[in-house]
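Below you'll find the structure, written out as structure tokens, and then a few comments.
A single protein chain has been omitted from the complex, and every remaining protein chain is retained in its original position.
Read from first to last, the chains carry the letters A, B and C; within each, the first residue is number 1.
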């Protein structure tokens, strides 16, 4: 019963600005699909095109194989949570949530039941009869969420639906969303700026940049095997360090950092050449801090305690500033000014072409 | 030149609902003070009382020792970033940001310079002449931020100013905010729902719940030594596990979990009695997963990959569900169903009174 | 204190009045256009005309009585104004002697200059073979709902028509007799609930073919005839009322001397003659010739026992009685 969404070469222009230029993607039936990308990259615009609020200047959007470009929104059976909530100011919380059900002519009894249920899930059942103006920001956002979910649409579009909730509630809500989504198998397109959320909740993630999809992949692959430096630096923190390929014919390649630290790589593409300049991406938490041995020599400039972990701002010998994250398990906070040795794990690092910034790791898509 | 803020026994009522009932706190000059609390706990309300948009039903607010209850907002020299942005829709980005400077009669040249500068900091200088209607959610939020910061007020109040930005930008912005705040030494009250942000940016944090301050402390103390179970479970994840005190007269106490796992504690208050029921709070990342030895026996139910770490949903022998977080360093993901042993580090755990939920750790404030 | 008592009398240094005169006029445009420019030219006095309905002008004069802004009220007649004499200045023009006997300024306030008898206006396209010669014809069921009649409680012309009707049907010409009012009842029934609220709508309505007949006064009706509209003027065979439309000086006005000149001018031979020759109002000076499209005054039957003073004194009683009849006709 769940539907697929195909976006084929769509174009969106605002006046003369082309925001999206020939974007394509496929969302599988029942999939939880997340759009991730920097502010202003076109996420909201794309969602609005799917539901039909934005005109489409080119290309097609298909739902279950049927082109919907010309179907009016109210016939598309899609639900949407708006970035600015868009709660009806003239209706109480309950009426807001019941609105979609009323439109669907659900019997009054059932409406009450379903509204009560969803309000409990989003934890605002005690505010049932409040008017929106008397709600806090997070409460409003939850009304918007409940309103979109309660109608069990075929397609659910959510634009940063949890951005104004506290961490704990956000985790609860995202679990609730995920379980409802699974239960009734709604094809869902989700926009968030919270990477942890994206990684935790999504079946697949699309990373967008300037209206262009950079990578579509499972959360794990996106995180571990970014296809280019944009994805690598956008998802989680990544330090990009200059290095060179060292390759004797026939055998696998190594990477050599400035000052000679050399790491043997098993998964580098065969196309690389000896001496080729590359960018090595190392996540801050992938560094092992040592006091001596093989590795990049560095000095600790400052540190920030972040509860679970500690962030170090570190300077390499070549002058590059990088960040290193150390778990709470390891020693107490290392004082500023200490010289350390940073080692990397060849399985966990990524290597990119110096010029076009795409991955040089085998199996990584380009 | 920076000012302190004293809030003394303030009361806020909406009609018959008392939202805040006699809240007091002190913000030091130049301090970066963060309010953290669940959605609807009264954070926005408190900010609005400080700046003077909400009436005060009781108590006093002092700035630099002077009661400001009756001073009109525009004479308070406070800046505010609103949760709903409150951008002037009829002014371009530039005009929005310049507004406060104009009001201060800054010469036109300087205005241009300062606006350009701040727009660069918040990375929307290319959108200078856009009207707000043509901005994405995150871009709007950055306008609001720039507008409040550019006037360099004595007190800066920010209500979730970064909630609609992507993770990377959020880190950049919070660093920018922090460095501006330091540079000109603005006393800042900040509301966020992002704990990491709160921990990273704040000098001190106040945890609010239902209009009541639970704890005011440095980020580290808040995280490591929560005064009660609310704070402990609100900030970061905490598993609360039942246990008992075992204490032979004179010497220090141990805690004994169900099934006999016993941990010797050095920092428990002397007032505890042998056999007293307690709650032990253990953060998911504080568990050591072992395959054998001393510890709590548990079974892995499921796991989620979260990039930096892996979350395990685990069931203890006594049936309680708890969460455990393992670093990427440790082994590959442990399969569901595996039986494990969980050990705790006595230095890192917290112990609370079973009934009134307050801390039993020495030095922890109550 | 009223304005006239203060020192700022608009007199020039020589003790002469400013050469201006403010005239409140409800008279027809043709009359204004003929008379006013002539007056200005002859006397060098600039006339400022305030043109409005009779009622509005009367009200204006009354409201301004502490500080009159107008000099001349050129509207209404003695019947209507007698009850508010105190608003006007007494003045009998030297020309008064030359006026017809019935139209001499006996009160001292109101100088009747022209007359506008009550008439029936008939649309010749619509009457077909319905005979309309008299008031009696107006209760013909064939005319039911086709009669244009104004509200006698507010329109002076309709009031005069009502008076004519009452005199025509009263027992022995007694307008307050039951017979008179019985006729009014029938007339009201034949109006079929239609009563116009503006006297202008009566003749305009008939001329436009909205109504077949209307009760109005001669000037506009004759003017339509003159301009070629499909209407004719009928003097009801029972008789007509012949009110002397007067001109009066407002008490305490700023330019009494100019105003007097204006009154004199109205009654002068030259003007009376010219109006008689060119327009559709009847001059009241003795021995003035009328234009040939006008019904000769001699052939108009008047009510012998018409008593202007009585009508003037009793107009409120009459309108109240009419309203009562009207109310009774409503279910």
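Please note the rule applied: a contact is a pair of C-beta atoms (placed from the backbone, for glycine too) under 8 Å apart; a residue touches a chain by one contact, two chains touch by 3 or more.
To be clear about the criterion, contacts and distances are computed from a predicted model.
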Omitted chain (choose from "Amino acid/amide ABC transporter membrane protein 1 (HAAT family)", "Phosphoribosylformylglycinamidine synthase subunit PurS", "Dihydroorotate dehydrogenase B (NAD(+)), electron transfer subunit" or "Iron(III) transport system permease protein") - UniProt protein name: "Iron(III) transport system permease protein"
Using the touch definition given at the top, which of the shown chains does the missing chain touch? A, B, C
Among A:104, A:120 or A:182, which one touches the chain that has been omitted from the display? A:104
Filtering A:151, A:227, A:280 or A:351 for touch with the omitted chain leaves A:151
Selected residue (touches chain absent from view) among B:147, B:225, B:283 or B:353: B:147
Per the definition of touch given earlier, which of C:29, C:133 or C:287 contacts the omitted chain? C:29
Which of A:33, A:82 or A:261 sits in contact with the chain that's absent? A:82
Of B:2, B:21 or B:77, the residue touching the omitted chain is B:77
Interface residues of subunit A toward the undisplayed chain are 51, 53, 72-74, 77-80, 82, 84, 86-90, 99-100, 103-104, 133, 144, 147-148, 151
Mind pulling the subunit C residues that touch the left-out chain? 1-3, 6, 22, 26, 28-30, 48-56, 58-60, 63-64, 66-67, 69, 76, 80, 83, 151-156, 159, 191-198, 200-201, 203-204, 207-211, 220, 223-224, 226-229, 315-316, 319, 323-324, 326-327, 330
Subunit B positions in touch with the non-displayed chain are 51-56, 68-74, 77-80, 82, 84, 86-90, 99-100, 103-104, 132-133, 140, 147-148, 151, 153, 157
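The rule is short, and it goes like this: only the chains that are shown with their structure count from here on.
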Building nodes from the protein chains and edges from chain pairs that touch, which of line, ring, star, complete or other describes the result? other
Please name the chain that ends up farthest from subunit B once chain centres are defined by their CA atoms averaged. C
Can you pull out the chain pair that has more C-beta pairs in contact than any other? A-B
Among the residues of subunit C, which ones contact at least 2 other chains? none
In the complex with subunit B, residue positions of subunit A that touch it: 14, 36-40, 43-45, 83-84, 134-139, 142, 159-160, 163-170, 193-196, 199-200, 219-220, 223, 233-236, 283, 285-286, 304-309, 311, 325, 327-329, 348
